[in-house]
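Missing here: one protein chain of the complex. Every other protein chain is in place.
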Amino acid sequence: MSASSFPFNILKTGHVELRVTDLERARDFYVDLLGFVETERDDDRLYLRCIEDWEHHSLILRRASTPGLGHIAYRVESDEDLETLYALVQDQQLTARWLELDEERGQGRAFRFRDPIGFPIEFYHRIERVERQLQRFHLHRGAHIMRVDHVNLHVPDVTFAESWYANVLGFRRSEYTETEDDPPRVWATWLHRKQNVHDVALMTGPGPRLHHVGFWTQETGNVLRAADILAASGFETHIERGPGRHGISNAMFLYLLDPDGNRIELYTNDYLIPDPDFEPIRWQLNDPKRQTYWGAPAPQSWFDHAALVETFSGDAFVELTPPEIADRPAFVGH
Amino acid sequence: MSASSFPFNILKTGHVELRVTDLERARDFYVDLLGFVETERDDDRLYLRCIEDWEHHSLILRRASTPGLGHIAYRVESDEDLETLYALVQDQQLTARWLELDEERGQGRAFRFRDPIGFPIEFYHRIERVERQLQRFHLHRGAHIMRVDHVNLHVPDVTFAESWYANVLGFRRSEYTETEDDPPRVWATWLHRKQNVHDVALMTGPGPRLHHVGFWTQETGNVLRAADILAASGFETHIERGPGRHGISNAMFLYLLDPDGNRIELYTNDYLIPDPDFEPIRWQLNDPKRQTYWGAPAPQSWFDHAALVETFSGDAFVELTPPEIADRPAFVGH
Amino acid sequence: MSASSFPFNILKTGHVELRVTDLERARDFYVDLLGFVETERDDDRLYLRCIEDWEHHSLILRRASTPGLGHIAYRVESDEDLETLYALVQDQQLTARWLELDEERGQGRAFRFRDPIGFPIEFYHRIERVERQLQRFHLHRGAHIMRVDHVNLHVPDVTFAESWYANVLGFRRSEYTETEDDPPRVWATWLHRKQNVHDVALMTGPGPRLHHVGFWTQETGNVLRAADILAASGFETHIERGPGRHGISNAMFLYLLDPDGNRIELYTNDYLIPDPDFEPIRWQLNDPKRQTYWGAPAPQSWFDHAALVETFSGDAFVELTPPEIADRPAFVGH
Partner (left out) sequence: MSASSFPFNILKTGHVELRVTDLERARDFYVDLLGFVETERDDDRLYLRCIEDWEHHSLILRRASTPGLGHIAYRVESDEDLETLYALVQDQQLTARWLELDEERGQGRAFRFRDPIGFPIEFYHRIERVERQLQRFHLHRGAHIMRVDHVNLHVPDVTFAESWYANVLGFRRSEYTETEDDPPRVWATWLHRKQNVHDVALMTGPGPRLHHVGFWTQETGNVLRAADILAASGFETHIERGPGRHGISNAMFLYLLDPDGNRIELYTNDYLIPDPDFEPIRWQLNDPKRQTYWGAPAPQSWFDHAALVETFSGDAFVELTPPEIADRPAFVGH
């Protein structure tokens, strides 16, 4: 039979937890300006979701002394998958723990572990269903963000990291970037579980770091509107790059820095991949249309800056390993 | 393990074959006005594809003495799936045959069968890969149609038809319409394999008939542009309904009749369903926002008219069975 | 010299006063749903403006026992123009009066008169300048309405009414509709002072009545969004016609009925007319693309229903005169 050979089914990037130093300031940015929907809050956390979401949250903002990544969560198809994956990470001797009851609001049984690259990853299946806002059009605000789409990660060794995501977890490659070396080396890769370009992208860089979290909108007009709203609110210095169209993924993009410097991407116009045998698209690192199809280089800050990731205990950041190959193309803006 | 309990994997609606009485006239409509890409032609067939397609074709126009549906093709994940499904239809004593070599250009081994409702269905896996036009922006024309999205079928007994699609083939329900009877009866249902609202919709009506083939565009502007182009070309009477937004599926739509009266839908702004446990959305038949969220009723012709489907031998049409329940809401335009 | 031969300069449709029976309910509709900006209010009036406006108001909602039109105001270039026009209406023995100080908030010296067709018209020059919201993007709401564009009036005798607007006030024709009679008769006409298609349209119908007030948006997406917002708020029955594209004016339109049944149009994508010698575009009454370029007929209600206009004293409505020619095309929806 043709079904996947993996004894579990990871569905999608489910949510991301970002550390922010001022919860109210972060709320102003994400809810008041960008239009995220607040589901619930406690003293230290805001649980936000997007317009298309029926899950309790797709973005958690957690109060912390410094910015950074709390954790990345992938949803799995069943309770059984959760147990299978827990056994797998134990077999691999990765540090892991089941969450306390109600440690994360709205979520059922779930565990976190440190993946071999150093990222704090969570798997969950059960989560509280909340009202979807898709047709509550009168409540849509800001950039009309539909859903979390992907995470983009800086890793020192893309080949190693991709091998783990693809061979152990079953992610599939949609697009990739190679160096001009002979033989070429994989510089970055876009991997998906749900049927669009990616749930996770792995790029060469000092890591483990979170480069950005990507959120999907329905139309390009929403991406432009985000820039207008931010500039009108005095946040024009938080617009780091774009709007533009990616060569990779075909998406219209806008990169924003939140008040703590965590980077998010607004993203639309990528494509659907219903076929597991979709032939991955190859790009060369120095193709000027790779990053921005219209030719403009990404700025230096876009290559230099990324969010540190919490250690498993949450009280420090994982130390960085420098990449083994150059971490940027020859063609960079300033 | 959590993977599907079906021993095969149907990926998506792959292509549809429509009968047209004048191939050149049909080509003008689909290629010159709407912007479909011509991959190949022979004396009796035009093989067309959309901008996002890498497959040889997603729409076949076949010369015939009368309009109607030739066949509907679903793509499966593997050669093995094809054999498994062929055995299944034989077990069910459905009429079936393997296609001749090159009977359908660009396609590998494939079989057709008459499903229990009477539709001519094809399963295939192998198909020639052709150049995707997604980033050949200078070649995009017309409505910038990205891909085939779904078929919508008139069937006399939706419950029976859905049972076959869901229980035998593994399609999942995303939305459905019930009558106001007590207990309510299922009047229509939207079923998907790929991760959006549908690959096939089943609506109560005299059947088997093809109500329409849906094609997906990236933005609402593309849908509006189709209307402008058609009207400017003297085809305004071929705009049957819309533009409008569906309550069901949330999509922006425009219904068009081709020069032979075959109906297609341009369709965008629906949503992604990466979760198999997505809770289907229920609509009542007489909710005025169900069909057009903005309240305008669909015209009578939209309920009356649909394309007949070929018999398996291709030389006649399948006889119609009237529906067991009323085939339209109380609320209809004219 | 080539300058206009009129000894005054009417600049544009400046604002319109509508009668509403429930000021709070009207405010919910115009401000909360459609996104008009509230400048000021008193016990009986809401003074609203649009995003692009620097004037104190472009729409007044006035509490009254019945819906209808309060008055239509045109802005003139100078104080001197005001005096010249006042002398003109006195010469023509039209009923007229100067407004009391602060009778209309924010506005300077102004007079109202009953025009020869029976409409209550106001001319003003001075008006309080308020903050323009054009680049306060974070405050834009609803349909992002930029400015008042035009009024559309039902008049029993278009030829007579046009003659007055054109020959006495200096409005210029951009487009017009003729009957199929031999010789043809003018059925409707679009007249402008500012440089787009119209400030006032005159259509054959029982009159004097206000058919609608048109408001301009920047993009078609804003028009569609209005429909989404209204339907989501339970106002789908207030969407009377559209969205569609007009043949006349080329505009994308959406006709809405406010909670009192006063009709407004959201309108975009018309064109600029910087040339006084623009050659007016002729349409035939029964051309199906005239009203909706895409072919759909306007509904009966769109022909039947219009707002009565106040008598000059404000305590009654002007009696209607039936039109001398048929008040609708052969081609009407239902």
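Annotations
Each chain carries a letter (A, B and C) given by its place in the written order, and its residues are counted from 1.
Everything that follows uses one rule, which is that a contact is a pair of C-beta atoms (placed from the backbone, for glycine too) under 8 Å apart; a residue touches a chain by one contact, two chains touch by 3 or more.
Quick caveat: nothing in here was measured; it's all calculated off a predicted structure.
Touch with the chain that is not drawn comes from one residue among A:Leu99, A:Val130, A:Ile239 or A:Ile325, which is A:Ile239.
Listed residues C:Phe235, C:Tyr293 or C:Phe312: the one in touch with the omitted chain is C:Tyr293. Interface note for the absent chain: among C:Gln92, C:Gln135, C:Asn286 or C:Gln300, the touching residue is C:Gln135.
Among B:Thr66, B:Asn167, B:Ser233 or B:Ser313, the one in contact with the hidden chain is B:Ser233. The residue touching the chain not shown here, chosen from B:Gln135, B:Gln284 or B:Thr321, is B:Gln135.
Per the touch definition above, the residue from C:Ala87, C:Leu272 or C:Ala330 contacting the chain not shown is C:Leu272. Residues of chain C in touch with the missing chain: 1-4, 6-9, 11-12, 52, 54, 75-78, 80-81, 84, 129, 134-135, 146-147, 193-196, 218-220, 247, 250, 269, 271-272, 274-279, 293.
Considering the complete assembly, chain B touches the hidden chain via residues 33, 135-139, 219, 221, 225, 228-229, 231-233. Take chain A: the residues that touch the chain left off the picture are 220-221, 224, 227-228, 230-231, 236-237, 239, 243-245, 252, 288-289, 293-296, 333-334.
The definition used in the following text is that only the chains that are shown with their structure count from here on.
By the count of C-beta pairs in contact, the leading chain pair is A-B. Distance from chain C peaks, on a Cα-centroid basis, for A. Measuring from the average of all protein CA coordinates, the nearest chain centre is that of B. For the touching copies chain A and chain C, the fraction of interface residue numbers used by both exceeds half; the interface is of the same-residue type. Chain centres here are Cα averages; for chain A and chain C they lie 49 Å apart. With touch defined as above, residues shared between interfaces to two or more other chains in chain A number as follows: 135, 219.
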